[in-house]
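Apart from one protein chain that is not included, each protein chain of the complex appears where it belongs.
Here is chain A:
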Amino acid sequence: MLEAILLTVITAATPLLIAALGELVVERSGVLNLGVEGMMIMGAVTGFAIANVTGSGSLGVLAAIGAGMAMSALFGFLVISLVTNQVATGLALTLLGLGLSGLIGEGFIGVPGQRLPRLEVPGLSDLPFVGPVLFGQDAVVYLALALVILVAFVLFRTRVGLVLRAVGDNHASAHALGYSVQKVRYLAVLFGGGCAGLAGAYMSLAYTPQWVENMTAGRGWIALALVVFASWLPWRVVAGAYLFGAVTVLTFHAQALGIGVPSQLLSSLPYLATIVVLVLISSNRRLTLVNTPACLGKPFVPDR
């Protein structure tokens, strides 16, 4: 039973983890993209459509990443080049994604999808207990964890990461030092879009292999909250995503066991847990303020 619960927790956490990780990089560069939900749903529909038409799950995943990046490129053009309001543009991106995905997906309603193959490590996946949990998951689960390591390493151990954080913390200084603020932000935004697209593909190809309108059901917004929850640190995103997944799954088990707690309260537990952790973190100002990108949401125009 514990093994089964762990498996479910991991699948529930993975899309949140990937989308939040992408948004973390975007916000670290000083851009606030509220369009995660829109990019995610576009990834979900594109991934499903391409996988269905070509018969290849991998192509579907690649197309989903591409779709997320295309959406974020549009966002980048608007907020970085045309300096539009980031909050409004992000919201518009979500609306666009929800509408457009419905249009694209119209022909795929009621079509059964194919599931991404599980990556079974020979020999190891048969081990009792740890086998299925650690070595028998969807490829995307491993990819997500690899991404965390990569992002953490690049952000804090490389020059590229230093420049990215400098752009997010003080774009004027970074500009004065000769770095192209716009270029760095474009790349970060594209990375975030790719991650959101991948998270969407995970929803429509692995989590529940199907296409239905609005199937991300607000997970893009949870991913946005997770970034704040994690106070812009990759490892805390992992903790947050798994905590969220665990609380969701455990409330279901509690209900099925007939534990007499109101289901509405149980349903709100993941959000309550998020608020509690936010309060705990915020009570120590050192923990939050140090990490918040100082230029988050502020536009930058090099000529001015």
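The rule is simple: a residue touches a chain if its C-beta (ideal position, glycine included) is under 8 Å from a C-beta of that chain, and two chains touch if they have at least 3 such contacts; residues count from 1.
The rule is short, and it goes like this: contacts and distances are computed from a predicted model.
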item: Record-based protein name (UniProt) of the chain missing from this complex, from "UvrB/UvrC protein", "Cation acetate symporter", "Xanthine dehydrogenase YagR molybdenum-binding subunit" or "ABC transporter"; value: "ABC transporter"
item: Of A:V53, A:L95 or A:A294, the residue in touch with the unshown chain; value: A:L95
item: Contact with the hidden chain (one of A:I109, A:A146, A:V160 or A:L177); value: A:I109
item: Among A:T54, A:T158, A:S267 or A:S282, the residue in touch with the chain that has been omitted; value: A:S267
item: Contact with the hidden chain (one of A:L143, A:V163, A:L187 or A:V212); value: A:V212
item: Hidden partner interface residues of chain A, rising order; value: 1, 4-5, 8, 12, 15, 91, 94-95, 98-99, 102, 105-106, 109-112, 115, 203, 207-210, 212-215, 217, 219, 221, 248-249, 252-253, 255-258, 260, 262-264, 267
